[in-house]
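Yeah, one chain of the complex is gone here, protein chain that is, but the others are all in their spots.
Think of it as A and B in the order they're written, each chain with its own count starting at 1.
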Amino acid sequence: MILLRFIVLRIVGGIAMLLAVSAMIFLMTDVLPGDVASRILGRNPDPERLAILRAELGLDQPLVLRYVQWITGILKGDFGNSLISGQPVAETLGRRVLNSVLLSALALAIYVPLAVLPAIVQAVNRDRPLDQAISAVSLAILSIPDFLLATLILIGFVVLLPLAPARSIIEATSTWGQALHAMILPAATIALVMATYAMRYLRDSLIEVLQTDYVRMARLNGTPQRVLIWRHAMPNALVPFLNVTALNLTYLFGGVVVIEQVFSFPGFGALMVGALLQLDVPMVQATVLIAAAVYIIGNLAVDLATLALNPRLRHVG
Amino acid sequence: MSADIRLSRGPLPLSLLLGSFLCGSILVVAIVGPWLAPFGPTQLGTGTPLSGTSLAHPFGVDQLGRDVFSRVLHGTWLVLFLSLSGTVLGFLAGGILGLVSGQRGGWFDWLVMRGCEVLISIPILVTALLVVALVDTQTIAPLPLIIGVIGFVYAPRIARMARSAAIEVATRDYVTAARLRGDSGLRIALVEILPNVSGILLVELALRAAYAPVLVASLGFLGFGLSPPTPEWGMIIAENRGLIFIAPITVIGPGLMLALLVVGINLLTEGLARIIDRSVVRTT
Partner (left out) sequence: MSVRIEALLRVNDLGIRIGPDDIVRDIALGLAPGEVLGLVGESGSGKTTIALALLGHRPEGAAIFGSVAFQGRDILTLPPAALQAVRGRRIAYVPQNPTTALNPARRIGVLMAEQLAVHGLASDRERLTGALKDVGLVEASRVLASYPNQLSGGQQQRVVLALAMLCAPDILVLDEPTTGLDVTTQALVIAHLRRLRDERRIAMVYVTHDLDLLSGIATHMAVLYAGRIMESGPATEVFDSPRHPYTRALLAATPSLRRPDHRPQGLPGTLRRDLVGAGCPFAARCSNALPRCAADLPALAELAPGHLAACHVLPLLPLPDTTALVHPDRTGSDCSPILTARGLSVVYLPTGMIRRAAGVPALSDAAFDLHRGEILAVVGESGSGKSTLAKAIAGLLPGLSGQLSLDGVPIAPGAGRRTADQRRKLQFVFQNPDASLNPRRRVGQILADALRAAQPQLSIAQKAAAIASGLAEVRLPERHAARYPDQLSGGERQRVALARALIANPEVLICDEVLSALDVSVQAGILTLLEGLCHQRGIAILFISHDLSVVRHIAHRVIVLYRGQIIAELAAHKLMDPPHHPYVFQLLAASQGQQTQQVAAMLPGPGCPFAPACPVRIMQRCERHPPAWSKGIDRLRCHHSPSDLADMLSLRERLT
């Protein structure tokens, strides 16, 4: 029961954090130098038009009131209307979020084996040529900025070896096969970026676990190597790996912006960048909030998964 | 017991040498590049537009007739300056905040940490884009803005790290001994705690410094912050993106420079970490 209480408290904490973040986002879009309205209208705006725009945007009402209106709207599913298109934000948002979720799922599916298998090979062959070679390659890929990597992959697999479409568009009418075909390149790129980053941590963590007393003990008890790795070492080594993956999750719904641009993928990130460039305030608020929400929820999930994998923590009082 | 570790360092690791070489070279390029560059950064008509690599134009010529190689040379100092200043700013702000917070504890620590968590919830790139988009470039010039943004983005993350390092060291016996004899909080922080967390902090600094150029370039690539025709590497890549099937070198060239810089910093980090590791306390 203590465990349940802990979980509940953690979830409540997550919600509180989300609220705090939403407040901060709202504040930021309001308080930073340069009024949004005057930015939209450019330099030396006509004061009358400014006042009208302000009233239209609701900028003349007190801050707290506007914030509360916004939050209550969200809880009802209403994110406001786009300043540019006039359409409800929720509609566009929904489609794009779905696209990005699909992309992320595919990317994660590629990422896990891509990170885990080489890490195991490295840990077992520690400091030998194979380990160093994998490290070198991984470091090289890691150092290439993601937009460049995306660009190179684009050239490579569209021009040199035409395997995938130049623009990764998926529409509501696409079949699963078409969607997969369209998403494979950006998903692979994302997976590659995440995997090279996480591989280092997993390798180090595995090496550390393989050197612990309890693994040595199992070895001295006659346990074969394969069992040692998969049943003794991996579960304990996974915990830091999960943490790193959680860190990467923020990348999936935020930093992956650039990759979406390169592949022209109609995802969440592109929506956010577009909104920022055009200062479509309600869209900006909605997208940034969702990016933060993914981070918070993702971390919560990782914390709970850690508890499941590491029973020792369950009984800390 | 091991022999005197401090005197006999042993050979410097390969990563350190290679990393220093790369970073050093790029630093040199930053300083003398503008003089050595064959053309100006905005100079038009330097050669056949959209041409590929050649001796006169190693990185080709873009669609406006500008020599891409010269533009890259001219932009080197910009990337270095923005990345380093931003990282140092974030490091100073976050480091001090984290160390103090970790040492003081109590409500102050709680408040600072919750604040950091809120800021960290929004991904780095998103925060950067948000701030840059919303700040009026009339009020704040683009260069200080980018430096400020990098600092703002890094500070909470570094603060969190510095705080946990400070807490871990603060429980050690020699810190307790210092407290028992009445040493002031400042003295303990500087003499007992700081030298023992410096290793971790240095590694973190290098890690962030390695990402900073990518952050700057990403901003430029997406069109935020600086305005054309500034020869910022990210912007150059973005501008030449349309030529990618005709003259790919105009994109790969600046990209390669960026990659080399990041590799250099990463190697430097690794080398430094190895050296620090060697001078760490060894117990029997």
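Heads up, the rule we're going with is that contacts are C-beta pairs under 8 Å (C-beta built on N, C-alpha and C of every residue); 3 or more make two chains touch, one makes a residue touch a chain.
Because the structure is predicted, anything quoted here is derived from the model rather than measured.
Q: With the full complex in mind, choose from A:Asn81, A:Gln178 or A:Thr223 the residue touching the hidden chain.
A: Here the residue in touch with the unshown chain is A:Thr223.
Q: Which of B:Leu64, B:Ala178, B:Leu202 or B:Leu260 sits in contact with the chain that's absent?
A: B:Ala178
Q: Would you write out the residues of chain B that touch the absent chain, in ascending order?
A: 1-6, 172-174, 176-183, 191-192, 195-196, 280-284
Q: Just checking the interface: what residues of chain A touch the absent partner chain?
A: Within chain A, the residues that touch the unshown chain are 2, 5-6, 9, 212-224, 227, 231-232, 235-236, 309-312, 315-317.
Here is the rule we go by: only the chains that are shown with their structure count from here on.
Q: Provide the C-alpha centroid distance between chain A and chain B, rounded to the nearest whole angstrom.
A: 22
Q: List the residues on chain B that touch chain A in their complex, please.
A: 114, 117-126, 129-131, 133-136, 138-140, 210, 213-214, 217-218, 221-224, 234, 237, 241, 244-245, 248, 251-252, 255, 258-259, 262-263, 266-267
Q: Within the complex, which stretch of chain A touches chain B?
A: Spelled out, the residues of chain A in touch with chain B are 17, 20-21, 24-25, 28-29, 32-34, 36, 39, 43, 139-140, 142-148, 151-152, 154-155, 159, 250-251, 253-255, 257-258, 261-262, 272-273, 276-277, 279, 284, 288, 291-292, 295-296.
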